[in-house]
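One protein chain omitted, others in place.
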Amino acid sequence: MGKSILPSPLTGIIPPLVTPLLDRSSLDAVGLDRLLEHVIGGGVHGLFILGTTGEASSLDSDLKRQVITRTCATVADRVPVLVGISETSFTESLKIANKAHECGAHALVLAPPYYFPAGQPELLEYLENLVPMLRLPLFLYNMPFTSKPVFEPDTVRKAMDIPGIVGLKDSSSNMIYFHKVQSLLADKPGVSLLMGSETLLAESVLMGAHGGVCGGANLFPKLYVALYEAAARGDLPLARELHRQVMRLGAEIYEVGHYASSGIKGIKCTLSCMGICNDFMAEPFHRFREAERNMLKARLVQLGLL
Amino acid sequence: MGKSILPSPLTGIIPPLVTPLLDRSSLDAVGLDRLLEHVIGGGVHGLFILGTTGEASSLDSDLKRQVITRTCATVADRVPVLVGISETSFTESLKIANKAHECGAHALVLAPPYYFPAGQPELLEYLENLVPMLRLPLFLYNMPFTSKPVFEPDTVRKAMDIPGIVGLKDSSSNMIYFHKVQSLLADKPGVSLLMGSETLLAESVLMGAHGGVCGGANLFPKLYVALYEAAARGDLPLARELHRQVMRLGAEIYEVGHYASSGIKGIKCTLSCMGICNDFMAEPFHRFREAERNMLKARLVQLGLL
Amino acid sequence: MGKSILPSPLTGIIPPLVTPLLDRSSLDAVGLDRLLEHVIGGGVHGLFILGTTGEASSLDSDLKRQVITRTCATVADRVPVLVGISETSFTESLKIANKAHECGAHALVLAPPYYFPAGQPELLEYLENLVPMLRLPLFLYNMPFTSKPVFEPDTVRKAMDIPGIVGLKDSSSNMIYFHKVQSLLADKPGVSLLMGSETLLAESVLMGAHGGVCGGANLFPKLYVALYEAAARGDLPLARELHRQVMRLGAEIYEVGHYASSGIKGIKCTLSCMGICNDFMAEPFHRFREAERNMLKARLVQLGLL
Partner (left out) sequence: MGKSILPSPLTGIIPPLVTPLLDRSSLDAVGLDRLLEHVIGGGVHGLFILGTTGEASSLDSDLKRQVITRTCATVADRVPVLVGISETSFTESLKIANKAHECGAHALVLAPPYYFPAGQPELLEYLENLVPMLRLPLFLYNMPFTSKPVFEPDTVRKAMDIPGIVGLKDSSSNMIYFHKVQSLLADKPGVSLLMGSETLLAESVLMGAHGGVCGGANLFPKLYVALYEAAARGDLPLARELHRQVMRLGAEIYEVGHYASSGIKGIKCTLSCMGICNDFMAEPFHRFREAERNMLKARLVQLGLL
């Protein structure tokens, strides 16, 4: 079904979608629809919902189900939909995975259980137990910033022999890690290696990554698609120029506030300024307040983006 | 109600209860009852369920509800029951907190949302929003090993002015942190400062902590109660001697396997060897296999504990 | 010789002496003499020169030689003098060790070579090669904050079988580490276990440490000696009260400036305010400037210390 539209390997730009919210427990469904049309219209090659940028960890299970249902319905197989199932509980992950399958999503994404750190053999055994129970292909998600135990390169290599695992989203921002994994996967041409940091999109695609999961593609999908395509076809001057634009956007939009949450807040606030969706953020975070919103707005105007 | 039996400050030994399981989604209810009688019979001053040792993060929400219901029913107000509500989602924490209140538990315990790290002002605002919605007193839970953002000393001090917050369980194993918090709370005699590391129980109580949340008290409650009491009344020679016994138990029981999970596995396996409850562990972990179980058994026999 | 006055184990308060300087390459020899009389007059049980607090890493080899010569001459065997030989180069450590022996110092102190991190077996082999070439007893120095590779507990235990190693100064501020080492050294009653963090002096001596290497003892030697003695004889109420005074001094004196160097700057500035010695600091640091000096002075006056 849904599976049929998932390329092997998956390539291109797959935005980690923010979750538009009206309040702590209500989806901004209309905003979500607008956002979906915005990024699909920008040419993205897939969508990743319920990831870190999607505030999955802050949402309760009802809200997560609504996000999956609405996204799949609105996208209607135009691009593959990947659904994050990163829970600390095995059975909760399974429940979301089943929901995703039922709604017609195309793949799942899983970070290691992120509360109590597991050893690498424990992680591998966990995948061996979980993956056969999933009814959709799975991408591993390496994200040391939020989930302490990482999938180390050897574990990634072994995991890729488990039927059903089809790729890795690497958000470690560690290119040494990326190259080690890439070397180990040289004999697995169908495995998709996706870069999670937009600062590293250009170079990783130049060096052979299949695409990127870039938060900024919520805002400016065409820019990221163009950068991906330039790098993929080896157009170095254009790739460098678009990389510089990505760097500039990051410096202007992601560092308005303090704390690590500033990046997601910046994206949501910009989307709100663009009239696409609400910028409410679930606890423990809070959307930019007036001063930060005004500062961000002024920057966007100066960049000619508003 | 339940609230009435919670002393201010709470003092003594409050074991972080393991969660006896039959399998991934079934409570070992009979084992749980035996465990509760074992520790209450050993003289503990309270119980903490659904903490790190209780594998809360690995359990789905149904199982957590069963643990709360059964524990409260079996304990029947003989000692205060503290319930962990550490979820990454605000509304999920609230749901468990309401369940705990409804079942007659006496207090709640909360670590910072542990997926995406919040800044200190964000954490404080989060507490200011959450605590007024809770119907039971709350202990903060500082646990850097599993939840990246900690409650820094200044945040703890400010939080203690929020009505409803009554204590801190410090599992940082960082005595500098402990002393800083203790200094800042000098004017708050009703606030309970509990030590989460059993290796540091003796010295922290000698220096003024109110008690300890010791994993080993699942196994040998009388030893930890005796150590607490010796330290609390300033019996230094006895406190040192019992501290040495605690160190020896830790070296023999908690380091049988590899990986951080070895400690909880060691406790569950020992409880199983003692005939108290099942040692099943929820994913991503797995109980000790035959070789480790036999090694642990041999050690327990040699220590005269089996 | 000198060796004869070194107790086994060494106990009590051994201040890590600051190095009074006139400028980047000149010793404030008169200030050093005054400082030595100040601390010896305060009852300290030994002296540690050329440690972290002594800015050893910022001094060139000529200055280090002058510090050793002058200190040994002024102290004249009244208390044991311990000399830091923590260099990244084996032969440089050896040269300072020889100088210390020649001047009549009583023991040496060595952190792991702190530039390129060695593995534990490499560290042990290094000690096996170095120690037989030393003509004075050696204390190991565990200081993760400045030297990445630590002496892990098992390495400490093995090292204590090398003739010539007589103790450990633990500045990890990690009481779990301390207790592990203490357990492993239970059969080595002559080995001296010294606490490097003054915040942890009370509890570590209560639990069996032999003494403390406390920066604050440069300033108020009698306070630290009294705290050591109270804890050593088990006078818990007095130990707690003096501990509180130590905490207060730390909060007032060590946190005036920013950056980690604030502690040493605070000690040197206070000594200068007390008329004992110059507060010049070698690069890359700079003594407190006017604003910070005035703030510190005001605090000292308020505490009745000036």
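Letters A, B and C name the chains as they come in the text, with residue numbers starting at 1 for each one.
What we mean here is this: a residue touches a chain if its C-beta (ideal position, glycine included) is under 8 Å from a C-beta of that chain, and two chains touch if they have at least 3 such contacts.
Because the structure is predicted, anything quoted here is derived from the model rather than measured.
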>> If I'm reading the header right, one chain is hidden. Which shown chains does it touch across the whole complex?
In response: A, C
> Of the residues C:A118, C:V131 or C:C273, which one touches the chain left out of the display?
Replying inline: C:A118
> Considering the entire assembly, which residues of chain C contact the chain that has been omitted?
Replying inline: 24-25, 52, 55, 57-61, 88-92, 95, 112-119, 121-123, 125-126, 129-130, 145-148, 258-261, 282-286
>> Across the whole complex, list the residues on chain A that are touched by the chain not included here.
In response: 173-176, 179, 183, 197, 199-200, 202-204, 206-208, 234, 236, 240, 243-244, 247-248, 251
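By definition in this document, only the chains that are shown with their structure count from here on.
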> By CA centroid distance, what chain is farthest from chain A?
Replying inline: C
> Per the centroid of Cα atoms for each chain, what is the distance between chain A and chain B, given in Å?
Replying inline: 35
>> Averaging over Cα atoms per chain, report the distance between chain A and chain C in Å.
In response: 51
